[in-house]
Every structure is written in C-alpha cells, then in structure tokens.
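Pasting in a structure now, in structure tokens, and then I'll have a few things to ask.
The block that comes next holds chain A.
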Amino acid sequence: MIGYLKEIFSGTWSLFVGLGITIKYFFKPVVTVQYPREVLPMTPRFRGHIELTRDPETGGDKCIVCGMCQKACPSNCITVVGDKVEGAKKKALSRYILDFTKCSLCGLCVESCPADAITFSKDYNLAGPSREAYIFDLKKRLEERKG
Partner candidate 1 sequence: MSVHPEVIRLLIFLVGIIAFAALNAAYLVWLERKEAGHIQRRIGPKEVGPFGLLQPLADGIKLMTKQLIVPAGVDPVLFRIAPILVMIPAIMGFVTIPFSETLVARNLDIGLLAVFAFASVNVLGLLMGAWGSRNKYAVISAARVVSQNVAYEIPMLVTVVSLVMVSHTMNLTKIVGQQLGGFWHWNIFNFAASPLMPVAFLIFFVCMLAETNRAPFDMAEAESELIAGAFTEYPGMGFGVFFMAEYANIVIGCSMATILFLGGWDCPFGLYPGVHWFLLKMYFLIFTVIWIRWTYPRTTFYGLLNLSWKILIPISFVNLLLTSAMLKVF
Partner candidate 2 sequence: MDILALQNSLNTYLVLGALLFGFGAYGMMRNRTFIGMLISAELVLGGASINFMAFSRFLAPDPTVGQIFTLFIMGLAAAEAAIALSIIIAVYRNFKSIDTDDVAELEG
Partner candidate 3 sequence: MTPILSPQGLAGLIFLGCVAATIAGALLATNATRLIRAVTGLALCMVGVAGIYYFLGSPFVALMQILIYAGAVCVTIIFAIMLAEPHEMKRVGKVHALAGPASILAATVLVWGLAALGTKTVWQPVACRAKNGTLEEVGQSMLTTYSMSFELISVVLLIAIIGSLALARAGRSK
Partner candidate 4 sequence: MNASAIKQAMAALPAQAVAENDHAKRGNHLDVTVAPDQVVAAVTILDGNGFFIEAITGVDWLGEKAARKKEAAAKAAAAAKAAAEAAKAAGQEPPPPPPAAPAEPEGSQVDDLEVIYDFNHYETLCRVTVRTRVPRDNPAVPTISEVYAGANWHERETHDFFGINFVGHPYLVPLLLPEDADFHPLLKDYKP
C-alpha cells in the first residue's frame, strides 16, 4: 500500500517536474532564426556551388582549362570548354558548365584545381523555375558578377 502510494506520488511528481521545465522554456527567448527576414552569414568554409575566382590582374578567370575538375568530379557535372587563343600558348576558357542538378557539393573539384581557379560560393538561396535554371555557365556568372 505504501509502495503503491509512493509510486503514484513519484509518478505525479515527475509529471510536474516536466511541466516546470516546459514553462520555464516558455518564458525564455526564442532561438530560431526567422529565415527569410534574417539571413545568417555563411562560414568561410561553407561549400556552396562552385564559382570561378577572379584574377586580380586581368579581371577575368584563372582557369587554365586543364580539365582536372572535370575528371575529379564523381557526378560528371562539370564541363570545361576551352578555345585555342591565337598567339597564346595556353587555352582560354570559353565556357564552364556546371550542372548543379547533379552536383553533390563534395568539393573534390576545388581541391583538384591546380590554378585555384574555382572556389565555393556562399550562395545558398537557390531557387529556380526549371531544371535548366540549374545548369550554370560559371564564366557568364563571373562576368555578370561585377567587382
């Protein structure tokens, strides 16, 4: 009989303890980020989709069209197209196609790049109306991205 009452009491007490915890949190400030209103900055190492880096001297890309990124990519989402430039020894990048629908953001391409020509963007607000919207030409993006 004592045990029975004790059990009831301890059980009920545990319930009240639970209520006490939740009401304490009820009065604490919220911890969520109101996402579209507030935007958190991404950490420096955040791996977004890749982006061509700007060469500070020429203002263009640094790509040497070696195709290492293309080879390193596990999902075959990179296509690098280069043109032979008259006079110059190296090829110049004409198009850098990233099929973002296939990309798994693993970062192997950035690691494999011998010229540091690609880097991760910090852009995570990606939305588009169609699949085609995710086939990026990074060269074009670089040109559009001023500064």
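As a convention for this text, a contact is a pair of C-beta atoms (placed from the backbone, for glycine too) under 8 Å apart; a residue touches a chain by one contact, two chains touch by 3 or more; residues count from 1.
Selection rule: all candidates are chains of the complex that A comes from, given by their letters.
Remember, it's a predicted structure, so these values are computed and weren't measured experimentally.
Interface record for this complex: partner of chain A among candidates 1, 2, 3 or 4 is 1, by the touch criterion.
The touching residues of chain A, when paired with candidate 1 in their complex, are 8, 12, 15, 18-19, 21-23, 25-32, 34.
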